[in-house]
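In what follows, a single structure is set out as structure tokens and then discussed.
Left out: one protein chain. Kept in place: all the others.
Labels run A and B following the written order; every chain starts at residue 1.
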Amino acid sequence: MSKRDRTPKTYTRLTHPLVRDSRDEPFRQASWQEALDRAARGLERNRGAFGMFSCARATNEMNYVAQKFARVVMGTNNVDSCNRTCHAPSVAGLSAAFGSGGGTSSYEEIEHTDVIVMWGSNARFAHPIFFQHVLKGIRNGARMYAVDPRRTSTAEWAESWLGLNVGTDIPMAHAIGREIIHAGLANEAFIARATTGFEEYRALVEPWTLSLAEKVTGVPARAIRELAHAYARAERAQLCWTLGITEHHNGTDNVRALINLSLLTGQVGRYGAGLQPLRGQNNVQGGGDMGAIPNRLPGFQDILDPATRLKFETAWDTVIRPHYGLNLTEMFEAMEDGTLKAVYCIGENPAQSEADSEQAVRRLRQLDFLVVQDIFLTKTAELADVVLPATAGWAETDGTTTNSERRVQRVRRAVTPPGEAREDIDIICELAARLGHDWKYADAETVWNELRSVSPDHYGMTYERLAEHQGIQWPCPSTEALEPTYLHGRLWEKDPARRGAPAPFGIVRHDPPVDLTDERYPIRLTTGRRLDSYNTGVQSGGFASPLRRGEYVELSPEDAEHYGVVVGEKVQVSSRRGAVVAPVWVDPALRPGLAFMTMHFPDDVDTNRLTIEANCPIAGTAEFKASAIRIDKLPVATIVR
Amino acid sequence: MTVTSLGIPRRLLEFTIDGEAVRAPEGSTILDACRAAGKDIPTLCQGDTLRPKNACRVCVVEVEGSRTLVPACSRRAEPGMEVRTDTERARHSRKIVLELLASSVDLSTTPQVAEWIKEYEAKPDRFGPDAARLNEEPKVDNDLYVRDYDKCILCYKCVDACGDQWQNTFAISVAGRGFDARIAVEHDAPLTDSACVYCGNCIEVCPTGALSFKSEFDMRTAGTWDETRQSQTTTVCAYCGVGCNLTLHVQDNEIVKVTSPHDNPVTHGNLCIKGRFGYQHVQNRD
Partner (left out) sequence: MDLHFGDSKPTDDERAAVDALLGPPESSWEGADRSDADLRWARGGREARDRREMLLPGLHAVNDRIGWISDGALDYLCRRLTVPPAEAYGVATFYAMFSVRPRPATVLHLCTDLACAAAGASELCAGVEARLGPGFSVQRSPCLGLCERAPAALAVRAGDPVRTAVSAPATVEAAVLAASAPDSAPEEPPAAMAVPQAGDPGLMLLGRVGVVDPASLDDYRAHGGYAALRRAFELGPAGVIREVTDSGLVGRGGAAFPTGRKWQATASQPDHPHYLVCNADESEPGTFKDRVLMEGDPYALVEAMTVAAYAVGAHRGYLYLRGEYPRALRRLEHAVAQARARGFLGDDVLGQGYAFDIEIRRGAGAYICGEETALFNSIEGYRGEPRAKPPFPVEKGLFGRPTVENNVETLVNVLPILTKGAPAYAAIGTGRSTGPKLFCVSGSVERPGIYELPFGATLGEVLALAGVRENLRAVLLGGAAGGFVRPDELDIPLTFEGTREAGTTLGSGVVMAFDDTVPLPRLLLRIAEFFRDESCGQCVPCRVGTVRQEEALHRIERRTGAAAADDIALLREVGRAMRDASICGLGQTAWNAVESAIDRLGAYE
């Protein structure tokens, strides 16, 4: 099979500020002075109807300053970032259970565990270096189980792959829970000591017999039973998930259902036993930790807590609104009803990354004022009134980011940014100054030290120590010591006072995908990442990957035969929301009725015109993983070679 | 400092190197102990992130009671061992190994080897003008990296890094036998038809420059590659949440190569295609 010669759209760096007087006009280059003045005016006139899109790819320091800008300069908690589109349910679910939104284990621990469950995670492609730690574990003797509708590269490493129906994770988890209880494998001591709500949970899962689960998930009862026993009997087990769990309309419930299994078996809070959500962006974890989310202040401290607010009000000399702001999803809804009129969007590309992208674009167009700060003229930037050229966080900026194992690591400037591009923090401070707040940050370390002074979990992490240890995991309250690599060891304490709040079982019910398949839309479309590409492809499109073959709609061999289509043939793919034309790829990892696409090539095939904006009511994440589509053969077959 | 498992404490072994008593933790190799004692022994196939393969045999030393010389890189130290690193016998074998390699392989980009050839008075030319060489042409079959097997000393490090020690992709193997053995993908196909996932973890461990970034290869060809003008800055990759540390090698404000610190707890020196090669977008400057 010859690979398709498809060079993705390459983006060129922004080197000068761009402005325009009306959206009908093309951009023109402007001086920083003019662009910043315009931006400040645009934001000022929409005070009270403002939202901040911070960036899960930028540094902690930038996120700290961005949320401070929203809260102090604009007086709002409407600040969020694209973690909403991926891992907000993990944070929501983990905080509901344990009071803290981080993954509980470290990479190193998975090398020393006995059973690994990869649930809705193709880490081999999406998190390759994490998967190397998994492989070390496997080579050390761990047994890995994969739960995924597709038999992915990750699943090919598993002892057992369970190919469940999309959106039946809760039935699967509940059936595993029930089997563990009925087999007498529940960790009763841990349940009694460290959890609440077990009886309710027992009742909740009781109907989920293996045979009912087989009916609903499509996976043989034997396979579910084997996984249940392996997980419960392991001395140490790790449960890892990615977007296959979170990108559902009930993503937070999914996360809770998985956490329940760890509570049931005591597979949390010990070395080698824990829960590991894998983050999609370099600083999803850090963005939330820095308070660039509507409900938390820096250090993941709850806005509703008066003592916390007081601390920040004193530190920042301001008044913090005592209620949660709007999350990204709610901000988009607020654009629709006109209560949100101005957005300051830093480093995000929601015009292409949001589910139901046509709707997202329409809503962004409705804004009175949009300022976009980015390194490229993205599709979102094309909608803006002012575009501010920024530096690339990872190569042109100093600071820190926080990875999936809560490790805060130094980011350093290696190359000089092009043209007049400026660092995010500088730009935000310039705007703050124009809006009456004269912040002085000599460098990123100054910002970091301010954050350390207000966040106990980060207090011990000086830049010097971060360099010395090649990163430090939070919590790190002391400049003298390091904490264990895992969280929630407290749950195992004998002394109830030291044990703290018990972890509640999540009482969550199965709720199938919103976008049902039927005769008109008979195929379930699910989405994911490929190895060599990233998100909307703006960055990864810049290098010539020999693996890249552009966007395809991937079908099972049976479906390809059924529709009479061959590899390379273009077909129309339609959902209830929109349609795209894409060439066909045939992948035996798929079963009949299941199709797969990515969002790496939105300029060619805008997959998110198909996906549904059905959001998790708790976390606001959309159901990217489950749309109903149909495939139509085009009248004249175009074979792309 | 750390509160997690430290592992079982290791005993200290006592033995001698060149007549001097040394102590090394149980499990140390002779090479570890030599380096700790400040003795420099040349190595080529040894890698800090890989299990010793002891294929090149340039690190051989004499151990009392051993019929043959022993490779310092892989032989574990034992109590009471008497190691001699610089005897005529050891030096002779090192010299011959250097001569055999230099007479058959292009070592022009192998660090340090020129010094060793001088130090050991190796004369690779003495095998005559007809001495068999590898005679391989660089394989340029993709835009990311080049395989110049004329520079390959067959140290197996790329195979080990691609295989079960790190990447577990198994795209390459040693094929053939003896002097005709070469690193190859299945069926001697081009890389683009192989299992290769372009992580470049083979480049990271290649000791001779046989595997190199295409950017480095092109710059060397053009004569513009200049390490004295390069800076190395370690930062964090932006392509997912794993947090891999990247060391950006920058010449004239262009990223020309990406590596990762071998002692980094996240990567252990390994990266994926995006981290290793996905830097171009920041320098699409016009």
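Brief remarks on what is shown
Convention: contacts are C-beta pairs under 8 Å (C-beta built on N, C-alpha and C of every residue); 3 or more make two chains touch, one makes a residue touch a chain.
Keep in mind that what you see is a predicted model, and the values were worked out from it rather than measured.
The chain omitted from view is touched by exactly one of A:38, A:71, A:143 or A:600, namely A:143.
Residue positions on subunit A in contact with the hidden chain: 1, 124, 138, 143-144, 151, 153-164, 218-220, 223, 557-558, 588, 591-592, in rising order. Touching residues on subunit B toward the chain that is not drawn are 52, 54-58, 60, 68-69, 71, 74-76, 89, 92-93, 95-97, 100-101, 103-104, 126-128, 130-132, 153-154, 156, 163, 168, 170-181, 184-189, 193-195.
Note that in this section only the chains that are shown with their structure count from here on.
One simple way to say how far apart two chains are is to compare their mean CA positions; for subunit A and subunit B this gives 37 Å. Subunit B contributes residues 1-5, 142-144, 164, 166-168, 191-192, 196-199, 231, 233-246, 248, 250, 253-255, 261, 263-268, 270-275, 277-286 to its touches with subunit A in the complex. Those residues of subunit A that touch subunit B in the complex are listed here as 3, 10-13, 15, 57, 107-108, 112, 126-130, 132, 135, 139, 271, 278-285, 375-376, 392-396, 401-405, 407, 409-416, 418-419, 470-471, 481-486, 531-534, 538-547.
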